[in-house]
Structures are given as structure tokens and as C-alpha cells.
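All protein chains but one are shown in place.
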Amino acid sequence: MNLLEIKNLKLDFGSGAEALRAVDGVSLAIGAGETVCLVGESGCGKTVTALSIARLVPAPPANYVGGEIRLYGTDVLKMSGEALRNIRGGVVSYIFQEPGAALNPVFRVGSQIKESLKLHLPEKANDAEVIRLLKLVGIPAPESRLRNYPFELSGGMQQRVMIAMALASEPKLLVADEPTTALDVTIQAQILELLHELKQRLGMAILLITHNLGIVGDMADRVAVMYAGQIVELSPAKELLRRPLHPYTKALMASVPKLRGDAARLSAIPGNVPRIGNFPPGCRFAPRCPIAKPECSKAVPELVEVEAGRWVRCPFWKSP
Amino acid sequence: MVGGVILIALYLVALFAGFIAPYGYERQDRDRFFHPPTWPRLAGFHLAVPRYEQLPGNFNYRAVPGDLKPIHFLVQGDKYKLFGLIPATIHLFGTGDVNYPVYPLGTDQFGRDVLSRLLCGSQISLSIGVVGILLSFTFGMIIGGISGYFSGTTDTVIMRLCELVMSIPALYLIISLRAAFPPGMSSAQVYAMIIVILSFIGWASMARVIRGMTLSLREQQFVLAARALGQSHLRVIVRHILPNTFSYVIVAATLSVPYYILGEVVLSFLGVGIQEPNASWGNMLTAAQNTEILRNFPWLLAPGAAIFVTVLAFNFLGDGLRDAADTKSL
Partner (left out) sequence: MPVLEITMSLLEVKNLKVHFPVKPGMFGRVHEFVKAVDDVSFSLEPGETLGLVGESGCGKTTLGRAIVRLVEPTAGSVLLDGEDITRMSGSLLRARRRTFQMIFQDPYGSLNPRMTVEQIVGEALDIHKLTDSSSARRKRIAELLQAVGLDPIYAQRYPHEFSGGQRQRIGIARALAVEPRLIICDEPVSALDVSVQAQIINLLRDLQQQRGIAYLFIAHDLAVVEHISRRVMVMYLGKIVETADAKTIIREPQHPYTQALISAVPEVDPETKRQRIVLPGDVPSPIHPPPGCPFHPRCPIAEDRCRTEFPSLRDTALEHRAACHLAGTKITAVAPAA
């Protein structure tokens, strides 16, 4: 049984005639110890999908209209309040993009970590454990850091504290929503290195959300590329980077300047990312797709396994 | 929404006060002091008003059943000036017969029709609120904008000044300022004086808030862009910074108008505002201080009800505007 299985998840914002579909039939599975990257641009639904795993999306205004999310076989969407609280932190932990915003500014760092411990592992809710966790995430002089307030720490340190809080309850799955986007690139390197190390040491699975394909190359075992609420490509990471199949993935990779690349003109994707509620009919990438054909706008293509472990939502994926 | 509708109605009524009121505000009916409201009854298809006779004792009146006079619309009556300019004598309703007066809210201690005085007083009380905030908010916005934009010494000086003004208890400030004016001014001068006094108190808090908003707006990139283009400081403040404070200002303004209205009420109530025989809601309430009088002649509290409705309406409007402004900024 997989650690996490999302099956055909459908989520709307609002209801009735004004419902806007943010997640449209997303299916994804994560096994124990695996790192899966969820890649996409703003508005594609990746954050909402990830938050749904612990049912953290406020509903209303969100509306789960279809599918299931099974953690160790049990459907999260049907869980009671108490069961939910147990899995939050206990099985699934989150770290977010802006560490400064995710830490409560009026409480000391030590007590915030202890709060997480009290909820899930109360026998370990003591200073010694907090210090151990701070050391685990690479914070120097953890004994004095205990009593610091978040504003006294730098961005990178705050992110480490957030990771410590997330790990305190020994989760099986860590969901990291763009954890390094707000950080400088050298600090980003530190944090990614840390996540890599923790994953190996603790055998944790990671769902890493990002829009940076480079991070995918460094960290991921498998990648899911999302566009306009749907997964358009799902593949082992190395395969995807070596040979992307979906036109969107190909275009995205071609439009990003690479270090040591040539200075030729970037092949930009024309148009804009469609916003929720304004998704084009049929294949949602068709208006911007270089190989779009008239039939692409007629019906939404299915996500099909075209090679071993590689799924694409495009009938013309073979075209160069 | 509700607040807005009520206010529009109130201001329209105030605009046409002279016309709607059955009598002039000064007109005294010496036979009928403290007369109770003359409720109209239905007589056939008309509204009619009964004749009242005076009973022995103090100010006791009773309607004589059966003796009715129909109320007509658009009757001739006392002279007044529509919009303060056009002399006219037509009133919205009345009986035209001196023995059958129409006093929907009764009369006061001088026999003057309360409704007429209420309506005429509304012109003063309602307009003072609006003119007052226009003055003080405009002034406050400019001062606050300058203070926040330039920072440094200018800012410090202006802010200390604001704090000085704000730290004086409003009531005492109002009274002291009033004392600074000579007695025996014409009613128009009194009106202007009240507005000036109230504005003087109000600008400071607006200036402070605008200054705070300016401090953060100043760092916005579109302001930097305007400066990089070479825009002059004044234009940057007026074109870029202040317009982005409007959503706050409008809400603050609608929520502040009641204070101005109440300020005038307090001044007039204490006798240092609008003077007799002019009517204002404040000076009408001076008659209603005595519990004896209130017990026997409760209709004298009508101005209080009017103030209550007005203040409530402004608060509703302000809340509604605040909600509307919020969604727009999302």
C-alpha cells in the first residue's frame, strides 16, 4: 500500500454556477521514502493539491467535488476532525514558502517547536528534544537559539526552524511548498542539501512543489508537471529532464536560460498562463502550444502511460 | 445600502425643508403651547385633522371628536425661502384654517410647530456635518501627505502639532474656541464659526492616518517610477499617493460625519451654538432637559430621534462602503 494515493481529485472554489475548478482530476501516488516534485507555474493548482493532502484548504470556499486522497489507505476527505488532527503533523508535515510568515512572531522558537511535540509526541516535549531537532537541521549553537524570536533569525535559519517544527512529530511525508523560492541561491543550496540529507537519514517521503526545473534535477525521483489544474506529464525525474514528452514541458525547458547555455534568443512561450475560471476548452495548453491542431481544442486529452512509468496528456507527444 | 438610502432621503428632505414643513420655524401659536401631535384621521377619502380644545389645567388638550377639517396638499402658508433664495409661500400640506392647525409632532414651549423646526433645523445640522468633514479632511490629507512624504523635521513638527491638537479634550476645545469668538454674531456667522471650530479639531487625526499611509505608499515602486521620470514632489503626492488613500478616506469620512453633527448638537445644546429663534436639532433639545416636561410632552424628543436615525444611517453607510472598498482592493 502506498503512503499517499491521490485519485482523481477535483476541487472547486465556490459552488453552483459560479464554481471555479482549481484541481481537475489529479492522480498521484507517493511511496515511502520517495521524493516527488510537483512542478508548475502560478495558478496551476499545485499548492491547492498539496494542501488538500491534510485537508488544509478552507472549505468553504473550497469544495471537494470528486476523488479521494488516501493516506495509508484511509481517505482523508472523509476523515473526522480528530483523525485529521492526528495525521496533521503525525503523518504529513508542511513547510511553506515564506518562513517568516509561517512562524508566529510573538512566540519563541523553542516553544513553537515544543508545541508541535506536545501534540504528537508529548513524552518528548522537552528542551533536550528541541535542541536535538535544531542540531538535526543544522542550526549552530542550538541551546541559545531556543530562546530566540523568529525575527532575530535570518531567512535561512527561519526556514530551518520551520523544517525542525515539521520534523518534530516524525512525519512520514513532508510537503514542501516552494521552500526555497524566497531564499538567496546560496541559502537555497544549504536548504536543499539539508532536505536531501534528512530524507536519507529519516527515510521520509517528500512532496516538493516548485517552479524551478533545476531543483527537480537535484532532488526528485519522480516529477509531475501541472498546468491549469491538471497533470500533463508524470515521469521519473531523470527521464523527464533528459527527454521531456509533453509540449508544455518541452517549451518550459526551452524557455529557461541555462547557465553556460548559448546566448541565442530564448524560445518564449507566447500568451499568458490561464487563470482559474478562464481555462480554454479542450486541451488547456492548446492556445499556446507550438504543435496544436484543431482537434486539440475539442476535447481534453487523457493522461496516458506511453512508456514505462511515463504518462503524458497529449496525443501528439511524439512530434518533435 | 440601507444607510445610503436613508441618508439620501434625509438630505432631500432637508433641501426642501421649507416646502415640506407646514409652518415657518418662527411662527408662534400663542394659544397652543405644548400642544400634542395632531394625528390625522381618515374622513372619507381625505386625511383630516381634528380640532382640539383646551381643558382646564396646564397645557391640556383634547381632540374634539367629529370636528374634522381635511388636509389639503400644496396650500398657502407662511413665507419662507426655498433653497434660501426663492421666496415662496406654498407648503406641502396643511388645512389653511387657523383653527385647525396641523402639528404632526406637536408644539414646543413657545407654541412653535416641532416638525417645522425639525425640518428647518435639519438643514443646519446635516449640512454642518458634510461641510465640516470636507474641510477638515481635505486639509488633513494635504498635511498628512506632506508630512509622510518629506519625513525629517517637517514630519516631526507637523506630527507634534497634530498630537497637541488631539490631546486637548474635544469638548473643552470646542467651548474655548467658541469663547474666543465675540458674542452677538449673525446666524450665518455662527454657522461658519461652528464649522471652523469642528474642522479644527478633526483634521489632526486624519492627518496622522494619512501620514502613516503615505509612509508606506512612498516606497511603492510606482511612486519610485514617477520620481524616476522626474515628476515634481507635489504632483507625486497629489497624483500618486493621495488617490491611493481614498478607500480609507471615504470610509473614515462617512463614519466621522456623525461626530460633527453631534458636535453642533452639543454646542447648540449648551447654548453657544445656533441661537434662537433659528432652529437646530441641538437647541431644540435644550427644551427637553426637564424630566417634568419630558414626561408630559414627550414629542419634544423628536430631534433626538432624528439625530439617532441620522447617525445610525451614516454608520451603516460607512460599514457598507468599507466592505465594498475591501473587495475592490483584493
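Some observations on this one:
In this document, chain identifiers A and B correspond to the written order of the chains, with residue numbering beginning at 1 in each.
The rule we apply is simple: a residue touches a chain if its C-beta (ideal position, glycine included) is under 8 Å from a C-beta of that chain, and two chains touch if they have at least 3 such contacts.
It should be emphasised that the depicted structure is a prediction, and the values quoted were computed from it without experimental measurement.
Although one chain is omitted from the display, it touches the following shown chains in the full assembly: A, B.
For the options A:192, A:207, A:234 or A:283, the residue in contact with the chain missing from this view is A:192. Contact with the chain that does not appear here is found for just one residue of B:2, B:224, B:305 or B:324, B:224.
Contact with the chain that does not appear here is found for just one residue of A:215, A:231, A:286 or A:303, A:215.
For the chain left out of this panel, the touching residue among A:241, A:276 or A:300 is A:241. Although one chain is hidden here, its contacts on chain A can still be listed: residues 41-42, 138, 154-157, 184-190, 192-193, 211-218, 237-238, 241-242, 251-253, 255-261, 263, 265-270, 272-273, 275, 288.
Even with one chain removed from view, chain B keeps its contact list with that chain: residues 220-222, 224-231, 239-240, 243-244, 246.
Rule of thumb we're sticking to: only the chains that are shown with their structure count from here on.
In whole angstrom, the spacing between the mean C-alpha positions of chain A and chain B is 58.
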